[in-house]
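Submitted below is the structure of interest, expressed as structure tokens.
Only one protein chain is missing from this complex, and each of the others stays in its spot.
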Amino acid sequence: MSFEHLLQYVLSGITNGSIYAIVAIGFNIIYNTTGIINFAQGEFVMLGGMTAISLSAFMPLPLAILAAVIITSFAGALIDFLFIRRLKSPSVLNMIIVTVGLSIMIREIALHIWDEKVRSLPYFTGNEVTSINILGAYISPQVLWVLGVCSVIVVFLGLFFKFTLTGKSMRACASNMTAARLCGINTRNMVTISFMLSAAIGALAGCVISPITQTQYDCGTSLAIKGFTVAILGGLGNSTGAIIGGVIIGLLEAFSISVMPLAYKDAIAITVLLVILFVKPSGLLGTREAAELKEF
Amino acid sequence: MAWKKYIPVFALIACIIVFQLAVTAMSREFYLTQLTMAAYYSLVILGLTVLMGYAGQISMGHAAFFAIGGYTSAVITTRNLMNVKGAVLADLARDLGLTIVEKNAYGNDIEHLSPWVALAAAVVLTAIIAFLIGIPILKLKGHYLAMATLGFGIIVYRIVLGSRLFGEADGISDIPPFRIIGSLAVSGDPALRVQNFYIASFLVVVGVVLLMNLIDSRVGRALRSIHGSEEAANAMGIDTARYKLFIFVLSAVFACVAGVFLTHFNGGIGPSEADVMKSVSYVAIVAVGGMANLWGALIMGVILNYLSLRGYFGSYDEFVFGSILIVIMLFVPEGLLKMENARALARALARLRNSLGAGRKQ
Partner (left out) sequence: MLLKKLFATILCVSLLPLAFSCKKQSGETIKIGAIFAVTGPASFLGAPEAKTAQMMVDEINNNGGVSGKQLKLIIKDSAGSPEKAISFAKQLIEEEKVFAIIGPSTSGETMKIKTICEDAKTILISCAAAEVIVNPVAKYVFKSPQKDSHAVQKIFEVMKKKGISKIGIVSSNDGFGIAGKEQLEKIAPTQGIQILISEVYDKKATDLTGVLTKLKAKNVQAVINWSIVPAQSIVAKNMKQLNMNVPLFQSHGFGNIKYVKEAGEAAEGIIFPCGRLLIADSLPDNHPQKALLMKYKKDYESKYGEDASTFGGHAYDAMLVLVEAIKKAGSDKEKVRDAIENLKGVAGTAGIFNFSPQDHNGLDINAFDVLTVKGGKFVKYE
């Protein structure tokens, strides 16, 4: 394989991998604060993209994206108010079933709002045929946007959790819910905020990837599965792990094309998931305690 | 007395017979078609109920076992051996009387392995796969277990979708009927509708009785203790891993048998039977029937599958199952068929039927 091909695959892998990483980080945020694995995470990505597409018909693109992110984060808050708050000390089984049901509902509602057509946002810079040459590999400028936006999200989250009061409160909830409550932190609101935050970053990722992958009412499901794989690969709850895991899965998928039929590409993420779960469920960077499931 | 607990079973058998006689008398025999299909799906759900409700292990990929059973039987019985002479295995099969020669739909002669061979192969294959997958998977708990089973389901789906052997996206069609004895056969032939209804019901009754006995036996008690607390069960000396594996394999075999028979009844199978949504709808029905309630699962399984197969939900099929999941888990986590809930539901249904009946008089 020549250097250009290698680079082409690497870039393709990192692009997809960053989106998986963002979805995984979304999982982690909610999991850390609540112990719930939100199977509807992929739907946030889809909602962000779809809403932005609808809004971009009558407002400039940056505004449409901003509005879409805000609307989706309110959707996340709504999910928390309507459903999560009503769960009274549910079992793990109940939580799984509820979030799976939510993901199906959101998908079907999206189907009826937007129907089954495939849509996409316009490219942020350039158009469908612009191509940038990087050391022999050709990519669309949108790829740079994806990498850029994902990095900004990661940096922003890092600063948020480290330096802001809300961020620190959420970390406190993640560490020990009861102790956080005793310190006067309103844990119920922290749960809501974690949903809003997850939804917001998912929506932003959905907007930035839309020109490349296009958006359809059911594009959230496979993203959720791959995002979850990445989250577990990196260690559930560990965001640095999510990034590393995302890059690994993205690269694996990209390079798999050279050795096996393309049709099995999607099975790679699943196989990795199963291998991880069987061998080391705590993932690459996770610890044994973190892997023990949290109480809600 | 021992037979008293079988009263619901006798009631079930009575209902089955009465219903069949009623539809025949009213010339509405076509209802039996969807009921037969729903009965087979209920077999899957029964097995899943014991796994999820009694042993407490969630499986989000159970449709995979159904598909393994169905596809195995499909592949084996659609291999035309008519012109395969001189191959050792084919001749051996003929000598053992394991092949059947008949005419296919186009009037051509075909020769294929007996469906009994296919059934045996399917069950053995499913049991082996469930055993091998079960050992590592059942060490996981909660979300990890759910995702692992989901992942397994997706892998099976990808395999049947991507392989030439399994007909890729179009699936396998023209599957021959499953001849049992004489003219009794599992097939979609409208003339055999009543027989097929009874065959399916027979399997369901056998399945229910089997599981009822299991639940009341030592195995059942061990399972319930595992569901209560796995550590405590371990501390009591119960080999939890072995019991969990046993029930996992058993529920897989239930799904496999359902898959084999339904495939022959339908005359075909497609990758949609291994779909994630199918697995999720099985879980939904177990949840709405009451996690550990065999009868609830059976009733809801028959009703919901019947309605879905008749298109009552129209284009809102997935929406219905999704909302069922949410509503049940939020409001009635112990399922609909606890007595108080059942009575309230029955009252509401009666009101509904009255208003519908009034509107239907033409």
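Note that the chains take the letters A and B in the order they are written out, and that residue 1 is the start of every chain.
The rule is simple: contacts are C-beta pairs under 8 Å (C-beta built on N, C-alpha and C of every residue); 3 or more make two chains touch, one makes a residue touch a chain.
None of the values given here were measured: they were computed from a predicted structure.
Although one chain is not drawn, the whole complex shows that of B:Asn80, B:Ser315 or B:Ser355 it is B:Ser315 that touches it. Residue positions on chain A in contact with the hidden chain: 2, 5, 8-9, 12, 15-16, 111, 115-120, 127-131, 133, 138-140, 212-214, 216, 219, 222, 254, 257-258, 261-263, 265-266, in rising order.
Those residues of chain B that touch the chain absent from the view are 7, 11, 14-15, 18-19, 21-23, 26, 28, 30-31, 33-34, 37, 105-106, 161-162, 167-171, 173-174, 188-190, 262, 266-270, 272-273, 275, 308-311, 314-315, 317-318, 353, 356-357, 360, 362.
Please note the rule applied: only the chains that are shown with their structure count from here on.
Averaging C-alpha coordinates per chain places the centre of chain A 35 Å away from that of chain B.
On chain B, the positions that touch chain A within their shared complex are 52, 56, 58, 60, 136-137, 139-144, 146-148, 150-152, 154-155, 158-159, 161-162, 276-277, 280, 283-284, 287, 291, 316, 318-319, 321-326, 328-330, 333.
Within the complex formed with chain B, the residues of chain A that make contact are 37, 83, 86-87, 90, 92-94, 96-98, 100-105, 107-109, 221, 225, 228, 232, 261, 263-264, 266-267, 270-271, 273-274, 277-278, 281, 293.
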